[in-house]
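And now, chain A:
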Amino acid sequence: MLEIKDLEVSYGMIKALKGISFRVDEGEVIALIGANGAGKTTALHTITGLLPAESGSIRFDGVELTKVPAHKIVAMGMAHVPEGRRVFANLSVLQNLRMGAYTRSDRDEISRNLEMVFSRFPRLKERQNQLSGTLSGGEQQMLAMGRALMSSPKIILMDEPSMGLSPILVNEIFDIIEKVKADGTTVLLVEQNAKKALSISDRGYVLETGRIVLEGKASELLNNEQIRKAYLGE
Partner candidate 1 sequence: ATGTAPAAQGEAASGSSGGEAFKIGGIGPTTGAAAIYGSDVRDAMQIAVDEINADGGINGYQIEYKFEDDEHNAEKAVNAYNTLKDWGMQMLIGTVTSAPCIAVSEKTKEDNMFQLTPSGTAVNCVQYDNAFRLCFSDPNQGSASADYIAGNDSLKGSKIAIIYDSSIEYSTGIHDSFVARASELSLDVVSDTSFTTDSNTDFTVQLQSSKDAGADLLFLPIYYQEASLILQQADSMGYAPVFFGVDGMDGILGVENFDTSLAEGVYLLTPFSATAQDELTVNFVKKFKEMTGHIPNQFGADAYDAVYAVKAVCEAQNVAPSQSVSDICEAMKKGMTEIELGNVLTSPTSITWTAEGEPNKDPRAVIIKNSEYVLAE
Partner candidate 2 sequence: MCAMLSVNNLSISFGGLRAVDDFNIEIEKGELYGLIGPNGAGKTTVFNLLTGVYRPDEGRIFLEDRNITGLDTVEINKAGIARTFQNIRLFKDLSVLDNVKIGLHNIFTYPTISGILRLSSYFRIEKEMDERALELLKVFDLEKEKDSFAKNLPYGKQRKLEIARALATGPKLLLLDEPAAGMNPNETGELMDTIRFVRDEFDMTILLIEHDMKLVSGICEKLSVLNFGSVLSRGKTSEVLNDPEVIAAYLG
């Protein structure tokens, strides 16, 4: 479904991705793990077109994405929960969610979707008229997830969705990811919480300073000695 080949990306002089390749198949949950500054966020940004690729290719359902602008990529069925949430601070929770359904026009579908999001995140329903800028960090994270789900995407890219969430919510988020998967949506998951991430993933890739250094079945990675040392803190 999503195939990345030899992707290179730079910020000015700094090369953040030095030729990475990986693929995500339909219906899979793929974990992308790596230390701070490894280039995970950069990879996601490039896939959704927020950053230009220097070289390499990104294919989504067979379509080359590197020259496609971000908004078209989203319309093709890719959603992105960005790092740092990036909710529209001066819009209400409800307006933010509606914004998530920007590319869709079927009103009934949208309101059904909204109900679905509200049932997954009751807190958002409670706060639907609050300006999102004043939500607590965790609440904003839920909003960002909910907003991405509003486009009912084929694939959803999540950048550290558990960051700053309480343990109960972290579990919940991972539950939701599993449910999202169960609904047939493909997930590309970037996480610091490698253990949890791998435990719900099918496969995983390990990124280190702009290169993929390891890949494999999630269960294998979980048992990999190197990984256990470097990312699971054991």
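The definition used in the following text is that contacts are C-beta pairs under 8 Å (C-beta built on N, C-alpha and C of every residue); 3 or more make two chains touch, one makes a residue touch a chain; residues count from 1.
Regarding selection, all candidates are chains of the complex that A comes from, given by their letters.
The structure displayed is predicted, hence computed values, not measured ones.
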Candidate number, among 1 or 2, whose chain touches chain A in this complex: 2
Complex contact set, residues of chain A against candidate 2: 33, 35-37, 84, 123, 134-139, 141-142, 160, 163-172, 192-195, 229-234
